[in-house]
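To start, the structure itself, in structure tokens.
Up next, chain A:
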Amino acid sequence: MPQLVHKPKRKALLIAAGALGLVAFGALSGAIILLSGAYSTAATTQHFKVTHQVLDAGLRLSVRASARHVRAPDLDRPGMLARGVACFRTHCVQCHGAPGVAPIPAARGMLPIASNLTQTAREWPPEWLYYVTRKGVRMTGMPAWEMRIDEDDLWATVSFLTRLPVLTREQYRRLATRAEDLTCRTPTGVPFEGSREYAKVIFRQYACHSCHRIEGVVGPRAHIGPSLLEWSRRKFVAGVLPNDERNLIRFIRDPERVKPGSLMPRLEVTEAHAREMARYLLDEGAR
Partner candidate 1 sequence: MSAPPNALPRPAQELARLEQAWEPPQGWRLLSAVNNTYIGLFYIGAALLFLVLGGILALLMRTQLAVPENDLVDYDLYNQLFTMHGSVMMFLFAVPVIEAIAILLLPAMLGARDLPFPRLSAYAFWAYFVGGIVFFGTIFFDVAPDGGWFMYPPLTSYEHSPGLRADFWLLGIGFIEISAIAGAIEIVVGILRTRAPGMTLDKMPVYVWAMLVVGGMIIFAFPPVILATALLELERAFHWPFFLAERGGDPLLWQHLFWLFGHPDVYIIFLPGAGLVSMIVATMARTPLVGYEWVVLALVATGFISFALWVHHMFATGMPHLTTSFFSAASMAVAIPTGIQVFAWLATLRRGQVQKATPTWFVLGFFGTFVLGGLTGVMLAVAPYDWQVHDSYFVVAHLHYVLIGGMVFPVFAAIYYWAPFVSGKPLSERMGKWACALMFIGLNLAFFPMHIVGLSGMPRRVWTYSDTLGWEQWNMLSSVGAFVLAAGFGVAFLDLLLHLRPKGKVDSNPWDAGTLEWLPLDNYGVRSIPHVTSRDPLWDRPQLREEVERGEHFLPGTLTGDRETLVTSAIDARPQYVLRLPGPSWLPLLAGLGTAAFFLFLTVKSLVASALGGVIALVSIFMWLWQSEPAPSARLYDVGGGIKLPDHMTGSRSHSWWAMVVLLLVDATIFSCLVFAYCYFWTVSAAWPPPPFGFPDVTATVACIASWTVSATVLFLAHRAFGRSAPRVPLIVPIALGTAFAWIAFVLAFRALAQTDVRPDQHAYGAVLYTLLSWQGLHVVLLTLMGGYTIARAIAGRASAMRRNAFDNTRLMWYYAAVQSALGCLVVHAPRMM
Partner candidate 2 sequence: MSLRALIAAATLVLTARQSSSDVPHRITGDVQRGQQTIVRLECGVCHVIPGIPGARGRVGPSLAAYRRNVYIAGRYPNLPEVLVRFVRDAPSLAPDTAMPSIAMSEREARDIAAYLYSLE
């Protein structure tokens, strides 16, 4: 019965061809929609319900997997709550709101909308909260805070978040007023010194790529500041100082002092971060 031998083969071929055809059809229609401009990028157009659900589930699953190895410290140490409140009111309340406090107007129009943390904090364990706060969420407005809030204060923030669901309007206001004199601490060190990958993270976290083109950092083809491609071969920093590590760090941290009138803003770059950036840029040619 030779036919039997051939049939499954043909079937497999057909399936494969069908699958390929589908993929091709999908790619083609996607291309047509993109190229025709029919796909709307407006923030007034909402996601399909299913899209939202899939993305939400994806977020939960991803955070659960990534936070597997996070171990929370003791969240009830004295003073922790106060610092957490300080961080929260400095960095979070603007978009997330708080009991009795609405997000600022600009944040109310975001898509996707920043979640109300009173609910999140009820449903998520502290490790997840920590992870999301530290690493941020891609393609939402949630940035990674690891560059701006130091490790202890990140946990302090989480410590506060865990209590958020049980606060009344008054309690929150009191806490917030009490924390007015405290500042949220920024990190000082760099976890992976000399790592080129981490240096790219640093560039992105300071939004350098919004004005400059940087080797290995994906971003817009920006022409605001000069291109930093092949920087190691350049002779001057800002056309003013010899291009070496010391001068580069100096300029990154305080552009105005090196070059009065410079439109490059002072980004409060820590010494350690500036060093990583400078080394990354100057090392390029050596690779």
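On the choice of candidates, all candidates are chains of the complex that A comes from, given by their letters.
Note that in this section a contact is a pair of C-beta atoms (placed from the backbone, for glycine too) under 8 Å apart; a residue touches a chain by one contact, two chains touch by 3 or more; residues count from 1.
Model, not experiment: these values are computed from the prediction.
Trainee: Check each candidate in turn (1 or 2) and state which touches chain A within the complex.
Mentor: Touching partner of chain A: 2.
Trainee: Which positions of chain A touch candidate 2 when the two form their complex?
Mentor: 221, 223-227, 229-230, 233-236, 238-240, 255, 259, 261-264
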